[in-house]
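The other protein chains are all here in position, but one chain of the complex has been omitted.
After this line comes subunit A, so read on.
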């Protein structure tokens, strides 16, 4: 949008500062919606940070989210909160490194399936461990962290995410990712270490997902592997990011807001048909808006300017 970094970052800081006052203006329901939107804003934007330029569709979002949540469930009452967050971040990054090194050579559908399978694998391993070793199925998370604190933490992470995304978009790393997404063979032959570039972004994206899971954990009070590693979170993240558009940093946001509201409403009114409707929404988005809302807006603007140019040319020709 704007090419002046100081102005763009300043504007962003203002927006986030304003959003920090939301808890003083809304009731409990509004607060839970705000948390849901902040939660998915981070997940979808972090997802798009890696998947947007590379076009690798990852279904592992909830694997990282769940690792964050579980770190809190296990260590939340033992260690001070900042240390818990740090451990969660390390866990998420290590897992992302492991997954990245083993999968980023895969392309297309194989990558999608692997990331999905991986999430299931982690869920099964955690379940097995809990049943066999700790002899529990679920865990209680009793932490003195209220809704407002959760919201503000999410907001802080979101601000950090947008800043990182903005800076990466202007950097050689961001450019390298676009070249990789455009043509990976070309990328390698112009000197881009494609594995390293992809791995870096994958880990960074996973880091934000893990932190989000950790911050969200106290909301549940009780978690078990089925809650923490619910694949629906991965799917919803993908749908939201694709609806909004993954080619721009602020694109996913345009999908997160309407869909969070829609899913909330559907969940309240059609709890039994929820998944069915989710699938239909997914198909509609992919068919009708392959470039997302942001892409459609850009195309609209392009069409208009082309028309303007054409009419200007006609006028010139007449004179």
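In the analysis below, contacts are C-beta pairs under 8 Å (C-beta built on N, C-alpha and C of every residue); 3 or more make two chains touch, one makes a residue touch a chain; residues count from 1.
The criterion applied here is as follows: contacts and distances are computed from a predicted model.
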item	value
Choices "Amino acid/amide ABC transporter ATP-binding protein 1 (HAAT family)", "ATP phosphoribosyltransferase regulatory subunit", "Acyl-CoA dehydrogenase family protein" or "Phosphoenolpyruvate-protein phosphotransferase" - which one is the UniProt name of the chain not shown	"Amino acid/amide ABC transporter ATP-binding protein 1 (HAAT family)"
Sole contact to the chain not displayed, among A:176, A:239, A:278 or A:293	A:176
Options A:185, A:268 or A:288, residue touching the unrepresented chain	A:185
Chain not shown, touching residues in subunit A	172, 175-176, 178-179, 182-183, 185-194
